[in-house]
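Here the complex is missing a single protein chain, while all its other protein chains stay put.
Take a look at subunit A:
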Amino acid sequence: MHRFALALVAAGLAAGAAPAPAAEKLSDGKVKLGVLTDMTGYYADLAGPGSVVAARMAVEDFGGKVLGKPVELVSADHQLKADVASNIARKWIDEGQVDAIVDLVSSSTAGAVMPVAAEKKRITLLSGPGTTAFTGEKCTRYNVHYTYNNWALANGTGREVVKQGGDSWFFLTADYIFGKSLEEDTTKVVKAAGGKVLGAARYPSPGTTDFSSYLLQAQGSGAKIVGLANAGADTVNSIRQAEEFGVTPKQSLAGLLVFITDVHSLGLEAAKGMYLTTAFYWDLNDETRKWSRRFFQKHGKMPTMVQAGVYSSVMHYLKAVQAAGTDDADAVMAKMRETPVNDFFAKNARIGPDGLLRHDMYLARVKAPKDSKQPWDYYQIVKTIPAAEAFPSVEAQACPLAKR
C-alpha cells in the first residue's frame, strides 16, 4: 500500500513536471493578445467590436489555454489616430506584457504601431489596413499582413472591370494615404490592362458627406467607370449619391474596397450590380456558413472579411505558439511562416518572407434585390482569384527581408 502511494506520487510528479519546461518558455507565464481597432469611428462596423468578438471566439475555440497557460485578450480603441495607436501599443508591450497585436484597421494606425512592435519584438497581425507598402518597403520581421491589401483589391476589381469593357476610369478618392495608394495601385492595373485613367476627384476624408459635386466631376469626365478609392461610410454615401444623381447606370461604379456591412446599410437596390473584391464571404461554403452563423449569434451581424481574418490570424498565431513551445516572437514567426493556414478563411495559404499571407480572393457581384433569397444574401461570387494572381509575388515586393 505504502509503495503504491509512493508510486502514485512519483507518477504525479512526473506528469506535473513534463509540461513545466515548456511553460517556462512562455514569458510571464501567459499569452496575451491585444485587439487594437477602431471601436467608434468610421470603421467600427467593419472591424471594431466585431473584431473583438472574433478574436475572443478564436481564443475560446482554442480552449482558452496554450501550453497549459491561460490566453488573455485585451482590446482598445485607437480612434483612427496614429499617435493614440502607438501609445497604446507601447503601453501594452511595456506594462501589459502583450505578445501580439491584432486587427489594426486603418493604414495610419498600422503604420504607426508596426515599427514599435518590431523594435520590441512583438508580432503584429494586420487585418483591415490596405497599404501595400506594409509588406513592401515598410515591412518588418514581426509583421503579418493577413486579410487583403490594396494590390489585391486593385487587381481583383480593376483587371476584371477592364476585361468586361470598362476601359476608361475616373477616381473618387479619399484624400489620405490609404485612398491615394489604392488609386495609384488601381491606375497601374487599369493601364496595364489597356484602359486609361481620365482623372480623379480627391475629397477630404474623414468629414465629407456630400459627394454630389465630386460625382458631377466624374460625370463630366465621361469615363465609363467611376472607381471608388475609399472605404466605410464614404463608400456608402458616394454609392447612394451616385444613384441619386443618375451617374449609374450610364456610368458604372467599381467599389475598390467594399465590405458586406457597407452593402447591408446601402441596401441592394443602391448597390446592385457592383463588382468588388473580397477575401471572405460568409455564404461561400458549409465551413464559412457554420463559422459565420456562430459569429452572427454573438454579434448580430454577419462577419466582414476583416473580422473573419482576425479570427483566422489569432488561431494561426496560437497554433504557432503551441507548435513552437514558446511565445518568443522569432520562434513563433518561423512557425507561422512554416505552417500553411488551413481553415474556413483560407486554404493552403502561406505567409511569405515579406509577411504577406497569400490566399485566394474572390471577385463578387452584388445581387439585385429579387435575387436575394435571405437576409445577408448579397454576393454572387463571379470567380475565385487564385493566391498567386491575387497578391504580388515576393520578388515584386520591395521588402528587404525578402531579398536575402
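Here is the rule we use: contacts are C-beta pairs under 8 Å (C-beta built on N, C-alpha and C of every residue); 3 or more make two chains touch, one makes a residue touch a chain; residues count from 1.
Here is the rule we go by: contacts and distances are computed from a predicted model.
Taking the options "4-vinyl reductase 4VR domain-containing protein", "Phosphoribosylformylglycinamidine synthase", "Inner-membrane translocator" or "Ferredoxin" in turn, only "Inner-membrane translocator" matches the UniProt protein name of the chain that is not displayed. Residue in contact with the omitted chain (choice from A:T40, A:Q164, A:N285 or A:N342): A:T40. Checked against the full complex, the candidates A:A85, A:V105 or A:A201 give a single residue touching the omitted chain, namely A:A201. For the chain missing from the display, the contacting residue among A:G232, A:P303, A:G325 or A:G355 is A:G232, taking the whole complex into account.
Here one chain is not drawn; of A:G29, A:G267 or A:P386, the residue touching it is A:G267.
Contact residues of subunit A toward the unshown chain are 40-46, 48, 175, 201-202, 204, 206-210, 212-214, 216-217, 219-220, 232-233, 236-237, 240-241, 244-246, 261-262, 265-267, 270.
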